[in-house]
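Below is a slice of the complex: some chains, not all, each in place.
Chain nomenclature is as follows: A, B and C, assigned in order of appearance, with residue numbering initiated at 1 for each chain independently.
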Amino acid sequence: MKQIINCAAYSQGCRKADVELNHVHEVLKEQDQFVWIALHEPTEEMLVRVQEEFGLHDLAVEDAHMAHQRPKVELYGDSLFVVLRTAWMNEEKHIEFGETHFFVGDNFIVTVRHNSLVSYADVRMRCESTPHLLKKGQGFALYAVMDFIVDQYNPVVHSMEMELESIEDRVFKEKPSRETTEQIYQLKRELLEVKRAVSPLVDICNRLMRFEIKCISEETRPYFRDVYDNVVRINEMVDNTRELLNTALEANFSLISISQNDTSKKFAGWAAIIAVPTMIAGFYGMNFKFMPELQWHYGYYIVIGVTIGLCMLLYYFFRRSGWL
Amino acid sequence: MKQIINCAAYSQGCRKADVELNHVHEVLKEQDQFVWIALHEPTEEMLVRVQEEFGLHDLAVEDAHMAHQRPKVELYGDSLFVVLRTAWMNEEKHIEFGETHFFVGDNFIVTVRHNSLVSYADVRMRCESTPHLLKKGQGFALYAVMDFIVDQYNPVVHSMEMELESIEDRVFKEKPSRETTEQIYQLKRELLEVKRAVSPLVDICNRLMRFEIKCISEETRPYFRDVYDNVVRINEMVDNTRELLNTALEANFSLISISQNDTSKKFAGWAAIIAVPTMIAGFYGMNFKFMPELQWHYGYYIVIGVTIGLCMLLYYFFRRSGWL
Amino acid sequence: MKQIINCAAYSQGCRKADVELNHVHEVLKEQDQFVWIALHEPTEEMLVRVQEEFGLHDLAVEDAHMAHQRPKVELYGDSLFVVLRTAWMNEEKHIEFGETHFFVGDNFIVTVRHNSLVSYADVRMRCESTPHLLKKGQGFALYAVMDFIVDQYNPVVHSMEMELESIEDRVFKEKPSRETTEQIYQLKRELLEVKRAVSPLVDICNRLMRFEIKCISEETRPYFRDVYDNVVRINEMVDNTRELLNTALEANFSLISISQNDTSKKFAGWAAIIAVPTMIAGFYGMNFKFMPELQWHYGYYIVIGVTIGLCMLLYYFFRRSGWL
């Protein structure tokens, strides 16, 4: 698979030329333009070459090679290193996570994509179609990709809200089951993972809005407020879902108990209805010599009648008091 | 439906004249007056026209078009962009939410109402009837509408408190039921939604009280403290209701268990009362050759008597110890 | 009922003269003295008159008329507006709340009492008996009344702690009951209300200790630390009681389950003791032609003996393993 997806120089918001990695350092010398290069799961050698061309910091490159970082933003001298986590629903409706790293310098931006399905070629194209915005510089490119990444969380969170609704339906409309409980647990697990990926973004956006460094021009800073709003909203939805989920777990539990109580009552009711005729029959099964009823011609029928009557009375009584 | 509900120029707190949207930019040039325009679910073109007349910021207008924002306040240069959520109870006693956006500039205020029943014409009229207040400028108009919006939350919160009381009654006075549990869950859900709409207002009012910008005159700032107090009170009531609701859920759960215990005891008691005569009858149903009691003339009656006595004794005993 | 309870001028900590409301503005012109006026549920006209005499701010007076404010302290120019909630236990051992408002200015203090039983005449008398303290000015009068109000919370909190102890006794020593659960819920409700009335006081005292305004002389500020300590202590007691109450609710719940388990075991034990003889009797009630035991002369007695023996064995066994 190609490691360099795209590498171009931009001037005044327009794509000037595709650039070979080897010639990047020459292009970087020219003024009023910046290079935007997109890597996909680069090998170590590739990263070393990129580091040399752009003059990146050792620690940042080390981080970029090792995936599984926490989302963060770091300043190395004049350049910026940003780590974000990407997320999407796979076909079995499970969340998968990837990682994207950004190196942003005076006149360049490098994006490094690890384990994610969607390429950022579309974002680049959209940027190129609005040169009046892209000419704000590499800071705008950073914003565009970040905005895209954060937007990807929307369907993920939406799908978790759907999942919560399906859980609610099962809790309140179906019988309590082991599956529902496990479903609640799995959703909780996913919420925690998404939370872990999203919550550091609040702080990251906050800092990008305030960083006073050259590589993010002043007029692009308000744009990060947009990403910030989005991130706060997603965060809130995750927290909300989590709190509702906890309540659903407790409600589920209450309903299990109610259902158990219903079982007990139903059982008790029917047990009584069966026990009474058994007792009566037992009495007329006694072997006493003198039991006048036994001699009666219609004794048997009377007993059967009385028994049925008693059972119906009990049934009516239990029904009325909600036991059956 | 009309998109422009109202558009007038005010000078010294008095309505000077209705203004055509096309002539707004002319009016804005004159000193010591401001324009107050109210929009209702404007189309994109309308928003673009308004933007041009008032010179609003791109990002703010984009937000104003897209509803479903979090409540927030933002500064774009010298002008202010405020997003609030409105709430009301519909006829089925469910909460519905709308949104209102404000653009406040040096000498204008634009209100954009999305999906809400009540128009702000009343607020405008009340403002016009107190020119000594309205002459404080567009900041006062902003305060008046915000105050009105926050006041709308009072009946909503009150109705949720009523709902909590009805839940308490059902929990403590009626039998535990699936419906109560679901009702608790639904109230929790609504509380979370209201909380999400109200809690950002604390911060918004705080910032409006402190913002040192021209479009909100210094003498109107203390008025936002009024809104602030109101918001904090509503927030507190929501939190209180939430905590009580959680306790109600737990109390409900305890009561379910107690009720289950009662069921068990009642069942156990009656089971014993029926089991004892069954056992006795079983004994006298044995076919041993030599069972002297069987020959007794009153054996049968004695057994019946003893059995009834035993049952009454058991009944009395269970009654006393609270099992029946 | 009289609206003006008391209205006097103080100089050097001594009551100089009672003042008519109409002449207050004259007295206020004199130096080195202050006016202390106490109102009780004043009508709107009365408030307007007071406002005119003392030159109070519109918003503060509006608040003072409308009760049901949150406790707060606000600065209007050079004067202070303070809202406190008062609390006391009524005869049915329920908490009732009132409200007291203070206007403190350069040389006056106005107290407005809404819905509370105890008048502040005693506080005033105590102040008058220590002129060396009262000469610190109207700030000291504010402190004296606030201290009195906060002290009133002590018996309320104490009574809630007593209530908690009575709940503990019922939970741990009596049988689980619906009443205990409801009692826990009601106490929780009251705790939340007291918390809501007390917790803003921490912030209020803090601010009064630090406000650098003329109407509270520097030497009275440390006195508010006293109130602060008191408020923090009451707050802590409320929190403690709340946490213990939550644990009591959970403990109650555990005990309900244990008690249910005991019921089940007791029932199971007795069911077994009755089922065994029933089974044996059933066997000897079979109508097989050849059942040698039935012919034995002492068969019947042997069976009865064996059965009683078995039952005693079971009883002993269940007893030992704690089921009965």
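For this structure, a couple of remarks:
One rule holds in what follows: a residue touches a chain if its C-beta (ideal position, glycine included) is under 8 Å from a C-beta of that chain, and two chains touch if they have at least 3 such contacts.
Computed from a predicted model, the values in this text were never measured in an experiment.
Because all chains derive from one sequence, the complete complex can be expressed as a copy number, which is 5 in this file against the 3 shown.
Just so we're on the same page, only the chains that are shown with their structure count from here on.
Taken as a graph of touching chains, this assembly forms an open line, each chain in contact only with its neighbours along the path.
Each chain gets a centre from the mean of its Cα atoms; the one farthest from the centre of subunit C is A. For the copy pair subunit A and subunit C, the superposing rotation over Cα atoms measures out at 145 degrees to the nearest 5. In a homomeric contact, the two copies may use the same or different surfaces; for subunit B and subunit C, under half of the interface residue numbers are shared, pointing to different surfaces. With centres taken as mean CA coordinates, the chain nearest to the overall protein centre is B.
Centre-to-centre, using mean CA coordinates, subunit A is 42 Å away from subunit C. Of all residues in subunit C, those that touch two or more other chains are 285.
On the subunit A side of its complex with subunit B, the touching residues are 168, 172, 222-223, 225-226, 229, 232-233, 236, 240, 243-244, 247-248, 250-251, 253-255, 257-258, 260-261, 264-265, 267-268, 271-272, 275-276, 278-279, 282-283, 285-291, 322. Considering their complex, residues 59, 69-70, 72, 74, 76, 175-178, 181-182, 184-185, 188-189, 192, 196, 249, 252-253, 256-257, 259-260, 263-264, 266-267, 270-271, 274-275, 277-278, 281-282, 284-287, 291, 293-300, 303-304 of subunit B touch subunit A.
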